[in-house]
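With one protein chain withheld, the remaining protein chains of the complex are depicted in position.
Note that the chains take the letters A, B, C, D, E, F and G in the order they are written out, and that residue 1 is the start of every chain.
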Amino acid sequence: MKRDILTIAKRKFDSRLLLGTGKFSSPNVMKGAIAASGTEIVTVALRRIDLNDPKDHILGYINSKKYLILPNTSGAKNAEEAVRLAKIARSFGLPAWIKLEVTPDPRYLFPDPIETLKAAEILVKEGFTVLPYINADPILAKRLQDAGCATVMPLGSAIGSAKGIKTKENIAIIIEQSIVPVVIDAGLGTPSHAAEALEMGADAVLINTAIAAAENPVEMADAFRLAVMAGRKAYLAGMISEADMARASSPLHL
Amino acid sequence: MKRDILTIAKRKFDSRLLLGTGKFSSPNVMKGAIAASGTEIVTVALRRIDLNDPKDHILGYINSKKYLILPNTSGAKNAEEAVRLAKIARSFGLPAWIKLEVTPDPRYLFPDPIETLKAAEILVKEGFTVLPYINADPILAKRLQDAGCATVMPLGSAIGSAKGIKTKENIAIIIEQSIVPVVIDAGLGTPSHAAEALEMGADAVLINTAIAAAENPVEMADAFRLAVMAGRKAYLAGMISEADMARASSPLHL
Amino acid sequence: MKRDILTIAKRKFDSRLLLGTGKFSSPNVMKGAIAASGTEIVTVALRRIDLNDPKDHILGYINSKKYLILPNTSGAKNAEEAVRLAKIARSFGLPAWIKLEVTPDPRYLFPDPIETLKAAEILVKEGFTVLPYINADPILAKRLQDAGCATVMPLGSAIGSAKGIKTKENIAIIIEQSIVPVVIDAGLGTPSHAAEALEMGADAVLINTAIAAAENPVEMADAFRLAVMAGRKAYLAGMISEADMARASSPLHL
Amino acid sequence: MKRDILTIAKRKFDSRLLLGTGKFSSPNVMKGAIAASGTEIVTVALRRIDLNDPKDHILGYINSKKYLILPNTSGAKNAEEAVRLAKIARSFGLPAWIKLEVTPDPRYLFPDPIETLKAAEILVKEGFTVLPYINADPILAKRLQDAGCATVMPLGSAIGSAKGIKTKENIAIIIEQSIVPVVIDAGLGTPSHAAEALEMGADAVLINTAIAAAENPVEMADAFRLAVMAGRKAYLAGMISEADMARASSPLHL
Amino acid sequence: MIKVIVNGKPLEVKKETTIADLLSHYKISPKVCAVERNGEILERNEYLRIMVKEKDIIEIIRMMGGG
Amino acid sequence: MIKVIVNGKPLEVKKETTIADLLSHYKISPKVCAVERNGEILERNEYLRIMVKEKDIIEIIRMMGGG
Amino acid sequence: MIKVIVNGKPLEVKKETTIADLLSHYKISPKVCAVERNGEILERNEYLRIMVKEKDIIEIIRMMGGG
Partner (left out) sequence: MIKVIVNGKPLEVKKETTIADLLSHYKISPKVCAVERNGEILERNEYLRIMVKEKDIIEIIRMMGGG
C-alpha cells in the first residue's frame, strides 16, 4: 500500500486528524489523548498568563519537535485582533502557522466571513501559513484559497455542538472546488462523523470537544484515529453508491 | 484494556463485523476481504448446484475451523421454505446456526414479520441457533427474542441500498430493550454507517454489498474493520451529547 | 377543478385529514378543532365509564350524522382484546368501522404485527371495515391489504413524538405497492409533516396530539387543514425533482 | 382573528410568499400563478433587450400598482456590477427596492459574502431598500442587518435544487437574532418545505422554480399559498415539541 | 339481594334488576354506552329484558377522546 | 452619420439622433426599458433631449422573468 | 433403467444406483453438497447405502456466496 500523505503548505503528514487541546481534565489526559489519536498537528490558544498563578505551560506537555503546534486566534472579534494574536504566536519561535478564527458572537462562535478574509490577506502577506475556520460557504472558501491560505476549514456544525456534518451540500461543493486541503473543523461529535467527513473527500478533520469531553478521552482519541483511517481508506477504495431498489446480496432464485 | 467480547448463543467473538460472501468478483478477492475485515462469522447462501458446471464450492475458500459459517435462508418466501433451507444447511455438518430470511417480494427484499416469527419458533424448537433478519420493528424484535432467537438483525435500510441507518428511532428502541445481541443487517453502505451503528449501541453489523461491490473490496474490508472498532470504542468511551449552543473549545476571553 | 375524492371502503370523503379526539383541554375546544380541521372522520377510544362521575359523553359533541365516528382499539395488548373492543364499539350502533391498534408495550406504543394481522383477519370476517395501525413495514402492509383491510395506517414516527416521517423509505414503498388508501398515522407534529405525507402520495393523515396539545388547538387545526390541502394539491400538480446542481431561476447571462 | 402583517421597510404585506417570475412556460401561465399564489411581491431580472426581437415586456403582465416589483441583480459577479444593475432598475421609475444577488460562480449560484456586503453598504447609502440573498451565515446576516438592509434572505439549499432547508441549524440562529424579516430564498422545492420555513419562524419565503417548473404551475402556486398560510398559522398557534417517548393520544388504561 | 361486579367494583342490587335499571341507577343514558356481561356484549334493545344474576361481571363502556 | 454600439452591436445613425429616436427605431417603448450610455444611466424624461454621439456605447435594458 | 429428476432435469440411471454414484456421475464431492430426495434431506453417511428409485425427485444443493 502506497503511503497516503496529507500535504499542507508543503509540509507532509501521515495523520489526517488535527487535535485541539482545550477542555482536557488534566495535562496528562491530554498527553495520553494526543498519543492515542496519532495526530501530528495540535492546536493551542493564546491567553494572558495569570500572574498570581503562572501554572504549567502547555508546551511542557507537547513535544514541538514531534508535533506541529498550531496556535489559533480564538477570542479575536475582528481582523485586527486576529492579526495581533497571530503575531504574538509567531514570537514564540514556532513555525509561523496560524489557525485563523474570528468569532464576534460568543453564543455560537460562528466565524465572520468579512473579517476572516481581511485577516487572511494580511497574514498571508506577512508570511504566515494560514488555516482559516469558516462557515461552509463555497464562495468564501474559494476566495480564501485565492488569497493564499494553506487550507480551508469549514465547520460541520456549531463548535462543540456534536451534531456532525449539517452542511453536507455545501461541504461537498467546497471539497469539489478546492485545490488546498479541506479540513472539517467544528461540530464533529462522534467517530462516525469524522469517518463521514473523510468519506466525502475532506482531507482531514479537527477534533477537540468530542475527545476532551468524552468520559474516557484517551480511548476516544483512539476511536477517532481508527475512524479517520477508516473514512480515508473507504474514500480511496471506492464506495458503492446509494440505490433506491434493493440489491440482493444473495442470488435471487433458489 | 479488557478484551471486549461479543457473545452470541454462548459462542464468543472478538470481531463485531459479520461478512456476507455474495457478489464478490472472484473467490480470491472474497478471501482477501474476509481476512482484511477481521470477521469471524461469514454468511453463505444455499442454491442448487448447476449440474452442467459444478464449479468451485465456496467452502474451499473459507476455513470453517477459523470462521463460523452462517448459512442464510435467502430465497425463502415463507416459513416452510425457510425451515427447509435451514435443515439443508444443517446437513452440511456445520454448527446448526441459521440466518433466517423470509422475503416474499424480490423488489425490495423486505422480511415478512409473520412468516419470520413462525419459522423462528419452529427452528428454535428444532435446536437451531436462529439469527432472524427483520424490519426495524421493536415489537417483533421482542417477540423473536422471547421465542428464543440468538440475536435480532434489524435492517438499517433496504438490502444493498447503501442508505445507512434510516430507521434510527426504532433501532434505538430495539437496542434499549434487547437482551440478545442486536446486529444491524442491511443498508450499511459506508464505514461511517457501520461506526454509527456501533456508536448507537448495536452489538455488531453485517456487511456484504458495501465491501463486495466496492472498487477495491480488500481495502474496503479493512476500512469497515477499522470503523467497527472505532464505533465500538466510542460507545464504550462515553461520547459527548449534542448541544444546541456552541461549546467553545478555546477559553472564551482573551 | 375536478373534485378530488378519497374513497375508503366505498365511502367517499373530501377531507384527507382524520382527527383524533384525545387530549383536548375541553369538549368545546375539541368541537372547535373538529370544525376548523375540515375533517370528516374522527377517532374515539373506548373505556369503562367512571361510575362515580359518568361525565359528558363525547358523542354529545360530535354529530355522528356529519362525521364518521371511527372507534379505535387502543389499550388492546393482543388480538383477542382488540376483537373484544371492536365488538363493543359496534354495539354502539354506529357503522362497523374500526381503527385497529394492538400495542403491547405502553412505553412507545408500537403496534404488534402478528397480533394486528390476526385481529384484522378475524374482524374482516366479522364484517368490520378495518383500518389497522402498523409499523412502516411494507410486507405487513401488503398482507393486511390482502386480508381485506380498508386502509393501511403506517406510523411516521412514535405516537405523539412529533418527529415527522422518520420512515420515509418504507412509507414510499408502501404507497407504491398499495391498492387501498395509505393513511399516515402517528408522529406527525407539524403541518409541514402532514403536507410532506400527502406530497409523497399518502392518501390521508391522522392527527391528534399535534392539534390537541397545541397552544391554540383550533388555529392549529386550521393550519393542518391548509397543509393537507397544500400537500395534496402539490402531489397532483407535479412537483419538480431534486437536483444536485443549481438551476438558475434568472437567465444566466447579463 | 387579528390580521397578521409582514412589514418590510415600513411597507405592509398580507402575503408571506414572494414569487419569482423566471422559467414560466408562458406569460399567461405566469400571470395565473401570480394570482393563485396570493403573492404581493414579484421578482424580476434585468437583461439587455434583444434588438432583433424586442418581445413582450414582462411589465405588461404584472400590474405594478397591485404588486411590488422587486428587481434582482442576478448575473452580477461582484459589487460593482450589482450596484450598476440596481441603478438601472431604479431608472424604471418603480420603488427603489432591490433584491441583491452577487454570484460569481454560475455552477451553484452561491452568493459572495464579501461583495454582497460591499454592495449592500453602497446601495443603502444610495437610498435603496436592499434585500440581500446570502448563504445561511449568521454573522453575515447580522452585518447586513447592521448595514441597513431591509431583510436578510438566506438560502435553504442551492437555487433550484429543491432540497429544502438543508441549513436548518444556521437558519434557526439567523431567525433568532434578526430584527429585520428573514426570507428563505432558495432551494424550497415543495409546499412542505415552505411550510417548514414559516414554522421555524421565518417571516416569508421566495419561490420560483418549484412553481414555474411544476407540471401545473397555477395549481402549484395555490398549493404554496396554502402551505405558507399553514406554516405561519402553526408558528402562531404554538406547535408541540418533539418527544423521545411516545405520548399516547388515547388514555393508556382500558 | 344479589351481588354483582360493575366496572370492577362490587354492588348489591335487588332481584329482578334489569340492565336498564342498572344504567338508570348510575344515571347513564343507554344511548351513550355499551354493556358487556360476563364477556358477552348485550344488544341495546335487550336492556329492558335482561336481568342481572348473582356474580355477574358487568362492564359499562363509553366512548371518549382517543387518537 | 455617426457610429455607435447598441447592446454590443455596431450601428450607424444620423447626426442629431436622440435616445427617443433610437428607441423608436427599434420599436421599443421608453416605458419598458432603461438606457445606459457609456456606463451612465439616463433619466427617462431626458430621452427626447439627449443625442447620441460618435462612439457612444448604449445599453438598452428590459425587465424579464427572474427569481 | 429408472427415470429420476435431478435439480429439475430428467435423468435415466441404472438400477441400483446410489446417491454416492449419482454425485460421482456429476463429479460432485459429497462433502460440499446436501442432497434432498422427495423433500427429505439425506444423511451424508447414508449416500453409499441409499439407492435412487423410479420417479425420485433429487435436489443437490451447494453453498455459495450470499449475504
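Descriptive notes on the structure:
Note that a residue touches a chain if its C-beta (ideal position, glycine included) is under 8 Å from a C-beta of that chain, and two chains touch if they have at least 3 such contacts.
Since we're looking at a predicted model, the values are computed, not measured.
The chain that is not drawn here is touched, among residues A:I5, A:L51 or A:I179, by A:L51.
Contact with the undisplayed chain is limited, among A:I69, A:A82, A:L123 or A:A162, to A:I69. The chain not displayed touches chain A at residues 20-24, 30, 43-51, 54, 57-60, 69, 71-72, 74, 84, 87-89, 91-93, 159, 206, 208-209, 212. In the full complex, the hidden chain is touched by chain B at residues 248-251.
The rule we apply is simple: only the chains that are shown with their structure count from here on.
Separation between the centroids of chain A and chain C, computed from CA atoms only, is 47 Å. Chain D and chain G have Cα centroids separated by 73 Å.
Here the spacing of chain B and chain G, counted between their Cα centres, is 32 Å. Annotation for chain G: residues touching 2 or more other chains are 64-67.
Contact of a single residue of chain B with at least two other chains is seen at positions 20, 22-23, 45-48, 72, 74, 108, 110, 158-159, 161, 163, 208-209, 212.
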